[in-house]
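Quick notes on the structure that follows.
Omission of a single protein chain aside, the complex is shown with its protein chains in their original locations.
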Amino acid sequence: MPRRFASRNDNYTFIMNRIQEKIKEDKKLLSIYFTAGYPKIDDTVSIIQNLEQSGVDMIEIGLPFSDPLADGPTIQASSTQALKNGMTTELLFEQLKNIRQSVRIPLVLMGYFNPIFQYGVDAFCQTCQDIGIDGLIIPDLPIDVYEEQYKATFENYGLINVFLITPQTSDERIRHIDSISKGFIYMVSSASVTGSQSGFGEAQRRYFKRISDMQLKTPQIVGFGISNNETFTQATQHAKGAIIGSAFIKHISKKGINTISDFIKLILN
Amino acid sequence: MPRRFASRNDNYTFIMNRIQEKIKEDKKLLSIYFTAGYPKIDDTVSIIQNLEQSGVDMIEIGLPFSDPLADGPTIQASSTQALKNGMTTELLFEQLKNIRQSVRIPLVLMGYFNPIFQYGVDAFCQTCQDIGIDGLIIPDLPIDVYEEQYKATFENYGLINVFLITPQTSDERIRHIDSISKGFIYMVSSASVTGSQSGFGEAQRRYFKRISDMQLKTPQIVGFGISNNETFTQATQHAKGAIIGSAFIKHISKKGINTISDFIKLILN
Amino acid sequence: MNYNINTRGYYGEFGGAYIPEMLYPNVEELRQNYLKVMDEPEFQKEFNQLLKDYVGRPSPLYFAKRLSEKYNTKIYLKREDLNHTGAHKINNTIGQILMAKRLGKHRIIAETGAGQHGVATATVCALMGLECIVYMGEIDIARQAPNVARMKMLGAKVIPALSGSRTLKDATNEAIRDWINNPIDTHYIIGSVVGPHPYPDMVARFQSIISKEIQWQLQEHEQTSQPDYIIACVGGGSNAAGAYYHFLEDTDVKLIAVEAAGLGVNSGESAATSVLGREGIIHGSKTLLMQTKDGQITEPYSISAGLDYPGVGPMHSHLYKTGRAEFMSVTDDQAMTAGLELCQLEGIIPAIESAHALAVLEQKSFQPNAIIVLSLSGRGDKDLETYINHFKL
Partner (left out) sequence: MNYNINTRGYYGEFGGAYIPEMLYPNVEELRQNYLKVMDEPEFQKEFNQLLKDYVGRPSPLYFAKRLSEKYNTKIYLKREDLNHTGAHKINNTIGQILMAKRLGKHRIIAETGAGQHGVATATVCALMGLECIVYMGEIDIARQAPNVARMKMLGAKVIPALSGSRTLKDATNEAIRDWINNPIDTHYIIGSVVGPHPYPDMVARFQSIISKEIQWQLQEHEQTSQPDYIIACVGGGSNAAGAYYHFLEDTDVKLIAVEAAGLGVNSGESAATSVLGREGIIHGSKTLLMQTKDGQITEPYSISAGLDYPGVGPMHSHLYKTGRAEFMSVTDDQAMTAGLELCQLEGIIPAIESAHALAVLEQKSFQPNAIIVLSLSGRGDKDLETYINHFKL
């Protein structure tokens, strides 16, 4: 399998802006995370198309990893299954090769650093650009390493790197992250792995308020712990949008991928 | 149960001499050991009578002990069974109460020191005298303790204490034992627990010769490892007699006590 | 009052060598040589070097802070559990193997109950390249599987004692029988301060390193070499003898000996020898002993395989008789609870034997400034299954 595609996609600027454009829209954004290769190895493209058709604003495509230490049991189980199904970095790229022929919403790849590092960060970014990927979320790529070693590469290939903040992140660090962020900040609702709580409490509300009061230049999208209309509404009261992962995975693992629109309808009401 | 019998036997001197008389006889002596209370609790008297009638010269009656550390597996097993059958010091004395009404050959009690110590050495010796016991073999009563603490008591009740010697016993110690012995010396054929060998080898023959050459005043009776006519003959070539224990116990445990004379016949040919 | 052995091998009226003639040469050879050999500078040097580099001595004297807080007194644990092979037993086997070598023996036998002494013996035999045969009751073999495995790993031959009650006392009988059968080339390494003289004294001397260390270690910690109490469990009595040794004549130091009460002293299932026993002879020694009226030795019971011996060393009989030591008894349940408590307060899993000593802390009260040294005779790894089953963990 080729490491990158032969034909280079040229709408460089347009792609750069898919996230930024989306963020300019005057609405709360719903972003959905799913693990590539789950439930079936070939579901990737259908899921993406389905999500767009259901009214989702942005998609995070998870590149499965054997040791996803920031993920909760649901997402980890989906990764394990996806790997068993045969998902690889190359296969995912192959599946996504023509995705931009049918899908227009921003697509973000989310994956742990080691598979990307093994692929080669440069080659990885270039292929992302070729495909029309808009951004990357690499939870275990530290900010300092990114800034020193990979920022130029990301920018060279028009990729937005999305940083995370948590309730424990200091104001100072948040300001720094804000200053280097291009698209949105992934605002982890609680210091917690994915899928580990239901509903937001007092602590979260205070945290949401605190971040909102900081008046960051970069919009925030809340992730972790969002599973239904109620939590979506709470999360987006102060933030620009919210990401649903575990709840979505649970849904498709129970109901299959043909009922995706039912799930999205329930969130958006 | 009374600790001693009311009627005191008066033939003091006669009893004193049963062992010494026997030893004066111009023949090789066959002595048999058995465990009191084995195979059946009430076999004691029958076995003794049977042995005398079969031509045995002397009998060692084993008072069973829970931890007979100088005995081999056969004798230990018979002791364990005898204790299970309910044998006790008092019961044995009760069984032997009238033994001198039917039996004339020397009777020696063989037992470990603890049960005798618990009974009270003085009371024990007195009861032995009352019954008509001629001697005691107490393997774990050390010579110095005997000499210092119990010699007077033994003598007071007309009991001969029988000492053991082994191939490892020094000449000096043998001379000492000879000097304090009254009846016979129990000459252990090899440094070995009972029942642990078959036939005598070069080492034993040399040992027999050595002791014979020492020309002790006390006659020796060989024990341990005698099981048939051949070993009896070998053992008594230099010594005055021999004691059979394990082989006899094996016989009665297999064939019962009614065939005792067959066993003895085979030994004496 | 003298609490040590006299020249004839007795502690008061207890001790001596009540052995069959077949054992006389072996025991006599040892009796005539043991003090002389132990005094040789070469012997001392080798013994001390091995204790240091091989056993890991000095074993720490550890101030148990949380335990002390709980009982509102000062508790020091003498950490014999940290010795190589996990108990105090190795102090003695190191000494005896060196003794055996100097006496020209090249075959070693031993008895074992819990297996600790068997392992300690197999260990020193491997260390010296000597043949090793360990007698162990058939029943103990079944309930002390890990230690049986360790002995085999170490190259020892483990022979099941099939006679009698098939436990420690029978294993001891078998070992003695073996020695009778092999009087020339074999040394019998007895595992406690029991058996005929000179064993109790020899073993006590080898174990006396424990109290020697306590003296200077306590000096370091408390600027005194005298504790107020020394507490130790007593099976045969060797760890207690070692812990008491240098304090025997110093009657300011109170000695507490802890016996296993099993299901209760009067339950019929007990190993509290001093309470239940009478003077008698076992394994060559005159001592206190559990027996029937008739003088048959009875099989004791304790959840701890290292404490269910029907006798006790003659030194301890003397300490009991004279009142020099206070004898206490601790039930299975009390010991297990105390063992678990040590795990959770101090992070130390004690041998169930040692847990008996710990249980005294609950039974007796001490002054807040009292200094208590408790002999933690061994580690509890061998007892895990018993603990787990007992507490249904």
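Per-chain residue numbering starts at 1, and chain names A, B and C are given in the order in which the chains are listed.
Keep in mind that, in the parts below, contacts are C-beta pairs under 8 Å (C-beta built on N, C-alpha and C of every residue); 3 or more make two chains touch, one makes a residue touch a chain.
Keep in mind it's a predicted model, so treat the numbers as computed, not measured.
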{"item": "Which displayed chains the hidden chain touches across the whole complex", "value": "A, C"}
{"item": "Sole residue of A:65, A:150, A:232 or A:263 that reaches the chain not shown, by the stated touch rule", "value": "A:65"}
{"item": "Hidden partner chain, touching residue among C:5, C:37 or C:61", "value": "C:61"}
{"item": "Of A:139, A:158, A:219 or A:241, the residue in touch with the unshown chain", "value": "A:139"}
{"item": "Of C:36, C:106 or C:152, the residue in touch with the unshown chain", "value": "C:152"}
{"item": "Residue, one of A:33, A:150 or A:163, that touches the chain absent here", "value": "A:163"}
{"item": "Hidden partner chain, residues of chain C it touches", "value": "52-54, 56, 59-63, 66, 79, 81-84, 86, 122-127, 129, 146, 149-150, 152-155, 340, 343-349, 380-381, 384-385, 387-388, 393"}
{"item": "Chain not shown, touching residues in chain A", "value": "65-70, 72-73, 76-77, 80, 83, 88-90, 112-119, 139-142, 145, 163-166, 168-170, 173, 188, 191-193, 196"}
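Going forward, only the chains that are shown with their structure count from here on.
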{"item": "Touch-based graph of the chains, sorted into line, ring, star, complete or other", "value": "other"}
{"item": "Mean-CA-position distance for chain B and chain A (Å)", "value": "97"}
{"item": "Where chain B and chain C are represented by their mean Cα positions, the distance between them in whole Å", "value": "37"}
